[in-house]
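The complex appears here minus one protein chain, its other protein chains still in place.
== subunit A ==
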Amino acid sequence: MTTEAVAAEAKPAVNYRRAFERVALILVWLAIIAIFGAIMPRSFLNWGNFSILFASYAPAALLALAIIVPLTAGDYDLSVGATLTVSSCVIGVLNVWAGMPILLVILMALAAGLVVGLVNAFFIVYVRIPSLVVTLGTTSLMTGIVQWMTNSSTIGGIDNALIMAVVGGRLFGVPYAFYYTLGVAIVMSYVFDFTPLGRRLLFVGRGREVARLNGIAVDRVRVGALAVSGVLSAAAGVLYAGVLGSADPYSGLNFLLPAFAAAFLGATTILPGRFNPWGALVAVYFLATGITGLTMLGIPLWVTNVFNGGALILAVTISQLTRGREASDIG
């Protein structure tokens, strides 16, 4: 009786705090837009700037979405950055150098991502090596293969059809690239929240033994999650090739940290305490806005890294402090 009374009284207060927590990151995002806008009303606060920002960070956002699938199932996939590079270089090599049709090449790039995911899964799930170790290894392995494949050179001249499909047109003033990522986010949030598969993924990540004893095929779920992250990061590679119009064997790894930062930062918003696609999307564009604003202020390049890393640690710290003992949700 008393517990009920206490719970009933405490409820509204808790809900306000929770509601604020859900939108806190969005508010901070709006705040930094306001600040940069006040400093640079003309150059920063124009639609062209944001339109470029939405398109150019679409691959990074897709990468963040890719990461949260295995993270939800309790595995780290560090190899997404390298997979992105492999995918865009497969497109470059096969389309530009070998002259194969772009559609087939895109399918092959996605297949390459699937293979990477399955190789990771084999060592993580069946050989039972920690996911951090395996995906760190495959990252280096793929980076080497890409250098061999491309002779360490950037491959320009990718089929215009891809470029047109990615940045060739705009919808509501935003290039198409953004909508591919948005589409993936919609599908993911549907799967996460509205299908039994999403529940299984969550339980596998939070309590493997509990999941197993409740009849969930834990190994299959983990393999599936890693395969999906492979395919999605390959798709991010396709977008990247389209945005750049070329295949760059080096820059893909630069996406890894922002994508991870966004995944964890995103887990502090929208659905706090859970890796969630909308949170990840908001987080990517929050980071992107910060970096773009700072760059436009003429702040040196190294600040980008400081901003990414600092935002990640700060966000997770705040979330940890406000949630107290509950916070063990993530990781």
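Keep in mind that, in the parts below, a contact is a pair of C-beta atoms (placed from the backbone, for glycine too) under 8 Å apart; a residue touches a chain by one contact, two chains touch by 3 or more; residues count from 1.
By our rule, contacts and distances are computed from a predicted model.
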The chain missing from this complex carries, among "NADH-quinone oxidoreductase subunit", "Cysteine desulfurase", "EfeO-type cupredoxin-like domain-containing protein" or "Sugar ABC transporter ATP-binding protein", the UniProt name "Sugar ABC transporter ATP-binding protein"
Which one touches the absent chain: A:43, A:152 or A:195?
A:195
Touching residue (missing chain; options A:37, A:168 or A:273):
A:273
Looking beyond the chains shown, say which of A:35, A:107 or A:213 touches the absent one.
A:213
On subunit A, the omitted chain is touched by residues 3-4, 7, 190, 193-196, 198-200, 202-203, 206-207, 209-217, 273, 326, 328-329
